[in-house]
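With one protein chain held back, the other chains of the complex are shown just where they sit.
Each chain gets a letter, A, B and C, in the order it is written, and its residues are counted from 1.
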Amino acid sequence: MAAETKEFKPKILVFACNWCSYAGADNAGVNRMQYPPDIRVIRTMCSGRVNPGHILEAFRMGADGVLWSGCHFGDCHYIFGNYEAEKNYKKLVAMLKLLGVDERRFRLEWVSAAEGNKWAALIKEFVADIKAAGPSPHKMNGSRMSQPQPLPIVE
Amino acid sequence: MAEATFQKTLSLTNAFRCLECGKCTAVCPISRYNGTYSPRRIVGRLISENPANVALDPNVWTCLTCGLCNARCPSDVKYSAMTKVLRREAFRLHNDPSCSHGGALQAMMRIHATSNQPQDRMGWVTGDLKIAEKGEWGYFVGCLPYFDALFSDLESNTLAIAKSVVKVLNVLGIEPVVMKDERCCGHDLLWGGDIENFKLLAERNVKMIRATGVKKVLTACPECYRTLAVDYPEVVGPLGFQMVYITELLADVSAQLEKKLGEIKKTVSFQDPCRLGRHMGIYDSPRRMINLIPGVQFNEMTKRGPGAICCGTSAWQNCDATSKRIQTDRLLGAYNVGAEMLVTSCPKCYVHFKCALQGESIPEDKKVEVKDLIVLLAEALNSK
Amino acid sequence: MMDAGRHPLIDVFTLSEVIGLEGRPGNYQATVRTAPRYVDLDLCTGCGQCSDACPIAVPNEFDIGLGTRKAIYSPFPQAVPNAYTLDFDNCLNDVILACERCRKACDINAIKYDDYPKEFTIPVGSVIVATGTGVYTPYQKGDYGYGIYPNVMTGLEYERMLNASGPTNGKIIRPSDGRTPKKVAFIQCIGARCALEGGEYCSRFCCLNSAKCALLTKDHEPDVDEVSIHYIDMRAFGKGYDEFYRRTQAEPWIKYVRGKPSKILEDPETRNLILYTEDQATGKPQKRDADLVILASAGMPNREVTTQLAKILGIETDEYGFFVSRQSSTQALEATRDGIYLCGCSRGPEDIPDSVAQASGAAALAAKHLADHRIERIKEDIPQVDTSGPPRIGVFVCNCGINIAGVLDVKKLAEQAAKLPNVVWVQSDLFTCSDQAQRVIQERIVEHKLNRIIAAACTPRTHEPIFRETIRLVGLNPYLFEMVNIRDQCSWVHAHEPEAAMERATDQIRMAVARSARLEPLEAKELKVNPSAVVIGGGLAGMRAATDLALQGFPVTLIEKTERLGGRSRELNVTFPEEYDAETLFNEAYERLKQSGARVLTGTEVIGVDGFVGGFTVKTDTNGDVKAGAIIMAIGSDIYNPVGEYGYGMTKGVITNMQLEAQLKQGEVELDGESVKTAAFVQCVGSRDPETNPGCSRYCCATTVKQALALRKRGINVIVFYRDMRTFSHHAEESYREARRAGVVFVRYNDDRKPEIIGENKVTGIRAYTEAIDDIVEADVDLVVLAVGLSPYKEAYAKLKEIMKVPTGPDGFFMERHPKLGPVETNTEGIFVCGCAQGPKDLTDSVAQASGAAGKAATLLANETVLLDPTTCAVSFDLCRDCGTCVAICDFHAPERVAIGGGLFAAKINEALCKGCGTCAAMCPTGAIKARHFTDNQISSMMRVFLLGSEA
Partner (left out) sequence: MDKGVLVIGGGVAGIQAALDLAAARVKTYLVEKAPSLGGRMAQLDKTFPTMDCSI
C-alpha cells in the first residue's frame, strides 16, 4: 500500500446564477453526472450581481479558486446582466494579474440550464486545475485585534 | 479598549481641552452638507461616555480626517488623530465602514499584507523609462497599477503619474530604483482601523526598501508620503532612509527643469491634497511647479492652502452623496475662478474628481479637466 | 410545467382522454376518462424506490425506444406530476405469481394494484385543442433505408441522443456499432413538401431544428469532421433564425447541400451510407458518404386519433388529420364549432414562439365564454410572526428516501447543524416536502417560535415556492426561508465520494445558516390594476387584440394614428392562400370590433405614457389622457423602400409587390395602358440582408406565389427569382406547387449574385446566374415586381421606444420578453406587443399573435391587484453619488435620476420595473444600492463561513 499522503483539499467558491448555471448544475444532478465535491456554491439571481469585492475578498480569505458562472450571451434572464459581469471580470483579471494570482484560479464561464454535462466537465476541469495550481499562497492574516494596542499618536 | 489606554489617547489628543466652541463643526466639510454630523458632539461624547459606545457609532467612519478642524481648533484638539484611534476600536468591534467598490480595494490591500505571492506590477515601465536596480534615489509608486485596473471605465489612466515621475526624473539625470514587489503603503488600513495588517505592510515595505540600499525615497502620492514618513517610524522605528515628496525635489532643481519645459496654454487651479498640505505642511513646492510651466495661467481657488477643502473621500470608504457634493463644489470652485483644468498632486484626489465628473451633476459646459501635477509637467517636457 | 401542476385554478388530469362533449358554447359538458395509474398521485413523492425494485425493463417511449425504462416509471426526470406510473401491460403482477416488489419498496404505500379507470363530466364554457402533432414515421415507406439500415435515424431520435438526460447521456453514437460518427448527414423534408409520401405542406420547424442539431453535434462530439444538411429550401423564417442560419453556415464543418439525395445505399461491411446527390458546382451526380444519416421528419398528426377527437368535439379535420380553422387568415385559432379553439401544432406544424403566442390567443378566445365565471381570489387573514428578535433558526434535513440518505449521513448533518449559531431546532424527515412533513414544519414554527427556516433538501428552483408557501400559511414571512441543495448538487453528483460529499453538505448548511440569520422579511407590494387596456395601432392585429379583450369584458381603447382602421390590409386585394377578399375580411373584422364594445380613437397619436403595470396613463394629442392597466403595441411595420435597387424609381416597369397588389385590386395589370406579357418577381428585396433587414420578412414568398397565380390567370407569363422559397405558411406550399403546375418559372439566384435588370428607361429584360444550370438565365420581361421586405417604422419606433421604455432588437423591431416563451410580452411589465411591430410576419400569424397579446393582457387585467416580487433593489439616497451608472446599465429602466431636494439628484429604483437581478448593486461604486435578499452582507457571510471557518 502506498504511504498515506496528505491530500490537498482545495477550497473553491462558485457563484452561479439562478436561471442558467444553477439550473445547469441541477441538470447535472438529475442526470447523476459525477464531479469532484470540492466546490461550494453561492446562488445569485444573475451573474451580474457579483461585484469585484466579492471575488477579491474570496481570494483574501484564502480561496484556492473562484468560479463565476452565468448564462450565455443572449440568454440572460435580465437581458444584459452577464455583459456587466464580463466587464467586472475583465477588471478583476487585471487586478489578479497584478496581485500575482495564478490565472487558473479564477474563471468566468457560461453554462446554460441544459448544459449539465458542461457543468460537470467544467467543475472537473476547474478542480483539476486548482489541484495542479496547489494551495493558495494568500494566507489569511488572523482576525481582528483582540487585545488593546499601544497607540502611536502622531500628527 | 482598556479605559486607561483610552484616557491616555484623549489626553494626548488634547480632547479634554475642548472648549465646545464649535469651530470644528463650523469648518468641517462634512457638517456643511450633513447636519447630523458634528465633530464637536463626538468629542463631547468621548469625554463623557463609554468609548465603546462611541466606537459603535457609524459616524466614526464619517470623518474625512482632512484635518481642517485641527487647524482651526483654538485648543489644539487633534480630532483626526483621535478618529484614527477610535477606528481601531470600531474595527475590533465589527463596526465596519461602507467600503467603495464592494471592498475590492481593501481586499487588495489585505492580500498585499499577507500574501507571499510575487506581484506582476511592473508592466507600466516601458522601454523609454529608465529605472535602476541600485542607486541613491528610490521611487515608491503606490497603488497606481491597481487603480488603473479597477477604474478602467473612468479612463483615468493613473499610471500616467508613475510614467511621468520617471520621465521627469530621467530628464534630471536620475534613474530611480523601483521595487517590483512594492506593496500598498497601508494608509487606508491604518485609517480604517486595521492596525495589524497595516503593521505587516509597514514591516514588509521598509524591509524591502532597506534591502535596495537607497538613501532617499521619492513619492508622488501624498498618502504614501505621510504614511511612510510619519506613520511607519511609529511601528518599525527609524526608517534608515529619507522620504521626499516629488515636488520638494523638483522645486530644488527648478532652474534646471525650467529650461526644458515647453509651453502649455491653460488656465489652471490647484487642489491642495489634505495629506500633503495640512498633514505635511507642503503648500509651496507644487505651486512653484505650476508656475514654472510657460503659458500656464494659475488662478487660485478661494479655499486654498491651509484652508483648502478636501477631495471628499478618504480610504475608499463612506463615499456617498456628501462626498459627491464636496467634489462637485471643488470642481465648480475651479470653474468659478476661470480655470479650465483642476490640477492636483494626489492620485486619489485625481480619481475622485474623475469620478465626480461622471453623470449629470455638473453641467457639461462647466466641467473642468482634471490632471495630476506631475503628468502636467511631463506634458510640458514633451511639448518642448 | 411545474407551475401548471401547482396552480390552484388548474386541475391536471393525466392518463386522461376526452370522450364526449355535449351542450352549447358557454355551457358544454365534457366527459373525461382517466386510465388507472396504479400509483396514488397524492401520496407518491417521486423518490423512485419502486422503480429501482422493479425487475422489468422495456423500451422507453420518451427516448423513442432508444433507452429502457422499468414497468413502474417516471417518463423523464422533471416530469409533472412527479409521480410514477405503473405500466400494467408489462407488470409481473398481471401473471399468477405476484411480484409486488414495487409495493414492498414503497415506504408510503402509494401503490394500488386495484386502481381502476374513472369517468366523469366537467362543466366547461369552451374548449382549447392543443393536442400537438406526431411526427411522420419514415417506416411505412422505408424511405432512405430507415428501419433497414441501422445508421439511418429520425431527427427526434437524434434529439434524444443529444440530450444529456437521454439514453446515451448526450453521446452521439452509431446504432450499428456504438462508434462516434465522423460524418453526419441530415436530410430535410422527410414526409413534408411531397405529394407521394407524408404531406404536401411545409413542416415549419425542421430546417432550423436540423441547423441547431448540426451545431450541437460538434459541441457534443468535437471529433465529428463534417455535418451536411441536404435541403430543398432553407426556411429560416422566424425572428433571429436567419442570423442563426448564417452562424451555422460560417462553421467550416457544416455543409449545406441543396437537393434531397435520390437514394441512399448502405455499405454492408462498414454500415456506412452512400448518398446519391448532385454536385452543385458541376451539376453532375455525385456520391457522398456519411456514417450517420438523420431524417428530419415532418410534423404529422396521428390521423386516426385526431379524426376520432374531431368527431367527439364536432369539429373538422383536413386531409392530413390537422384540425381545420374557421378561416385561415383572421380566424385561424377558431375551430369549425363555436366555443372550440385551436392552438399550436394541432392546426398544422408550428415552431415554439408561434405555438406559445397561439396558446395565449386561444386562451383569450376561450375566456370570453367565461367572462362572468372568473374565480374570486380568496382573501386570507393570517397573523404575522414577529421576526424582530434575534434569529431562531429551524433546520430541516431531508432524506429524500435514499436519494440523499443513501450518500449522506443525514442524522450527522442534523447533529452538526444543531451546534451552529442561532439554530434552535433541527430535525430530519424521510421527505421534507411531503404534506406530513410540511405540517410538522408549521407546528415547529409555532412551538419553538422559529423565525427562520432552512430546508436542506433538493433544489430551490423547484421546491422553494412550496416551502415559502408552507411558512407563509403560519404567518412567517416567506423570504425568511432558505434552501440548501444537498441532493441535486451534492448526493446525486458526489455519490462515489460520500465523505467529501458530507464535507460539502456540512459547509453548505453552515453557509445557509449564516445567510439565514441575515435574511430580512420582505413584503410583496400590491399594485391596483385598472382593468382596462389601450391598444396602440388600428391594423387588423390591433383591431383583433382590442376585440378579444373587449369581448372578455375589459374596457378597451383602440388608438389609431391615421384616420382609417385596417392598416396594411386595406391595400390588399385578396389574402393568401384562400383568396379571401381583403375588403370583406376587413369589414368582418370591423363588425366584430364594433360589436365588442371597444372604444376607437382614430386620428389620434400617443405622445406619452406615465405610470407602470396596472396603472398607466396614455397621453394622446387629440383625446387627452386614457388610463389603462395594460398596453398592447400593434403598430405594424413599414415597407422597405427599394429606391435605387433594381432600377426602382428610375426604370419604368419596376414596381413593388404592394404596387402590383393595388393594380390587382383595381382589376387589370397594365403598364401605361399597355398589357403586360411577361412579369418577373425578385424576392428578398430588403430582407435577409444584414445591411437592411437581417431577417426573413415571412410574408413575401407566399404573396409572390399568390400574385404569380393571379397574373397567370390573366395570361401573363411569370418568372420568379428567389433565394429560398419560404412558403411555410398554411397551405402556401400547396399554392407553390399549384403555381409551378400553372407554368410559373422559379429560378434560384445566389445570395452574392443578385439578378440584373436590362433596359435603360424602361425595363426590357432580366438576367441572373443560377446554379441549377451553372449559367446565366436571361428573359425578356416588361414588368419587374420587387417582393419588398418589412422594416421598422424608424421614427415611430424610436419615439415609442422612448415613451414605452421597451427596447428594440438588433433588427430594429420591438424585443419580446423571451424569443420562445414570451413572444407577446415585453420586458416592461404590463406592456405587450404583437403583429409586425415584434417582427415581420404574415396576416395569419399577426392576428393570431394579437389574440395572444390579448390573452396575456387578460392575465393582468382579470386581477384586482398585481403583486410585485419584493426581491428588488433599493437605493440609499445618502450614499448615492448620482454617477448615473445604474441608470445607464439597467435594461428595465428601473433606476431613474430624481431630484431629492436642495438642487440634488439621486437614483431611485422603481420597484414596479425592477426585476431584482442585482447587477446595479454590483456596479454601484459606493454600495448605495442594496439588492434585497442577495445583500452584500448575506453573500459575504456565506463566504466567511466557508473560507474562514467562522462568521468573524
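The criterion applied here is as follows: contacts are C-beta pairs under 8 Å (C-beta built on N, C-alpha and C of every residue); 3 or more make two chains touch, one makes a residue touch a chain.
Since we're looking at a predicted model, the values are computed, not measured.
**Student:** Among C:H373, C:H448, C:K677 or C:K794, choose the residue that contacts the chain missing from this document, as touch is defined above.
**Tutor:** Checking each option in C:H373, C:H448, C:K677 or C:K794, the one touching the absent chain turns out to be C:H373.
**Student:** Which residue, C:A57, C:A98 or C:I122, contacts the hidden chain when the whole complex is considered?
**Tutor:** Within the whole complex, the residue contacting the unshown chain is C:I122.
**Student:** Out of C:I352, C:A500, C:I758 or C:I900, point to the residue that touches the absent chain in the complete complex.
**Tutor:** Within the whole complex, the residue contacting the unshown chain is C:I352.
**Student:** Kindly state which of the options C:C47, C:A71, C:M153 or C:A362 is in contact with the chain not pictured.
**Tutor:** Residue touching the absent chain, from the options given: C:A362.
**Student:** Could you tell which one of C:L43, C:I56 or C:V80 touches the chain left off the display?
**Tutor:** Going through C:L43, C:I56 or C:V80 one by one, C:V80 is the residue touching the chain not shown.
**Student:** Please output the residues of chain C touching the missing chain, sorted low to high.
**Tutor:** So the residues of chain C touching the unseen chain are 1, 3-5, 7-18, 28, 30, 32, 37, 62, 74-76, 78-81, 85, 122-133, 156, 159-160, 162-164, 166, 170, 208-209, 211-212, 215-216, 238, 240-241, 243-244, 309, 343-346, 352, 355-356, 358-360, 362-364, 366-367, 369-370, 373-377, 552, 819-820, 855-856, 858-859, 861-863.
One rule holds for everything that comes next: only the chains that are shown with their structure count from here on.
**Student:** Which chain pair is joined by more contacting C-beta pairs, B-C or A-B?
**Tutor:** A-B
**Student:** Approximately how many whole Å separate the CA-defined centres of chain A and chain B?
**Tutor:** 33
**Student:** When the C-alpha atoms of chain B and chain C are each averaged to a single point, how far apart are the two points in Å?
**Tutor:** 56
**Student:** Tell me, which residues of chain C touch at least two other chains?
**Tutor:** Residues 922, 936.
**Student:** Which residue numbers or ranges of chain B touch two or more of the other chains?
**Tutor:** In chain B, the residues touching two or more other chains are 99, 101-102.
**Student:** Of all residues in chain C, which touch chain A in the complex?
**Tutor:** So the residues of chain C touching chain A come out as 77-78, 164-165, 169-170, 459-461, 485, 487-490, 492-497, 500-501, 503-504, 507-508, 511, 807, 827, 871, 889, 891-892, 915-919, 921-923, 931, 934, 936, 939-940, 942-944, 946-948, 952.
**Student:** Could you pull out which chain B residues touch chain C in their complex?
**Tutor:** On the chain B side, the touching residues are 98-102, 319-325, 355-356, 358-361.
**Student:** Which of the residues in chain C end up touching chain B in this complex?
**Tutor:** 877-885, 897, 904-906, 922, 925-928, 936
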